[in-house]
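The complex is shown incomplete by one protein chain, all other protein chains being positioned as in the whole.
Now for chain A:
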Amino acid sequence: MEEEYDVIVLGTGLTECILSGIFSVEGKKVLHIDRNDHYGGESASYNLTQIFNKFRPGKEVPQDLGRDRDWNVDMVPKFLMANGELTNILVHTDVTRYIEFKQISGSYVYRDGRVAKVPATEMEAIRSPLMGIFEKRRMKKFFEWLATYKADDPSTFQGMDLDSMSMNEVYAKFGLEPGTKDFIGHAMALQLDDSYLTMPARETVDRIVLYLQSVARYGKSPYIYPLYGLGELPQGFARLSAIYGGTYMLDKPVDEILYDDDGKFMGIRSGEEVAKAKICIGDPTYFPSKVRAGDKVIRAICVLKHPVSGCDNADSAQIIIPQNQVGRKHDIYTTVLSSNHNVVPKDHYLGMVSTVIETNAPHLEIEPAIKLLKPISETFMGIATLYEPLEDGKADNVYISRSYDATSHFETTTDDVKNIYRRITGKDLVLKKRPTVDEEQAAQA
């Protein structure tokens, strides 16, 4: 450890591991440390023992819950968009060779007290119980436009200026109703609140297109999920980093961050050992004085012994409850997973509910989602504060990531990765394609 490195990375959350992998591939000498004895930081997946240690310290793990390692429960529930940026990074770095992905079976939305599939094609719009007959026709027109839409070709915008028009105005052009806007904006564009309605439409349109293209990729839903849980993602990128020379130390306390006389990062001390570098990347837990607290998120892990009837008994699903539907300012997200994803033992299901807290009784806020999951055999509930760095890191060369937010996918995480990369290097991240196993083999032959 007592050496000079190019970059020291603190915490093995997904953001840190992706950056560690990217910098190692670029030839930088990386030291990657975590004070925990496992990979993943806040974005880890826990086994039974770890779950009980976290949520019920001192309590025995019940015998009937099965083997420890059959449980891989995400501490931050999310899915990958099949056509999203994380998928792109996984393919470019060929981290896909370490991880198997499965499709999520369905994407659902809550409207007027019931749950229904989010339509993603013109045909599905026609059949959807979410809309009346006239609204279906308007929705079909909206889909027809999106099918021809090309982000870089304004001639496909049907005369709209998406950079000046608001999303509300776009909805108005197609004559879409408020309830339809709810599921388009929240279950397809995956906006967290309604502020998007008055903002320029382009971002939301691009998000809807990402959703539709992601559905088109594998068919059932726009989402994919790694077998054995999201904790595989940081592990995969850590392996990439290690293969390109990155040094990994888990279970290693960081006792002091060292700065030079100008206040610039110089290294870290762990016990008697000192490691030096000019640049540090870390998650907020390593820099409590350099981050500000933002929203709080409640996350409930519900162990079920039955599939969720509201989503056609699927082995996996996302259910979004748009804020307007339950008189809130933030959507409630629910993900459903099962033993098919190797995250729980056979015949078990996992329902994970999360939302941004708005009141003093957060457990009541998630009740509409909890109702959809009942009966529930075990619930583990936790509240997390979201942190973000106070500064961009250029003054002290300490580049801090943001907490994993309440969104249901990783698009904001990869935005943070790209943002940190740009802050450090002054350049945009351009991923080079890493050879696949087959290409490596061919080169060796």
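For this structure, a couple of remarks:
Just so it is clear, a contact is a pair of C-beta atoms (placed from the backbone, for glycine too) under 8 Å apart; a residue touches a chain by one contact, two chains touch by 3 or more; residues count from 1.
The working rule: contacts and distances are computed from a predicted model.
The chain absent from the displayed complex carries the UniProt protein name "GTP-binding protein ypt5", chosen from "F-ATPase gamma subunit", "BING4 C-terminal domain-containing protein", "RBR-type E3 ubiquitin transferase" or "GTP-binding protein ypt5". Annotation: of A:48, A:205 or A:224, A:224 touches the absent chain (contact as defined above). The chain that is not drawn here is touched, among residues A:7, A:48, A:76 or A:90, by A:90. Which of A:100, A:161 or A:367 touches the hidden chain is settled by the complete complex: it is A:100.
Residue positions on chain A in contact with the hidden chain: 39, 69, 82-83, 85, 87-92, 96-103, 150-152, 213, 216-218, 224, 227-228, 231-232, 235-236, 238-239, 242-245, 247-252, 429-431, 436-437, 440-441, 444, in rising order.
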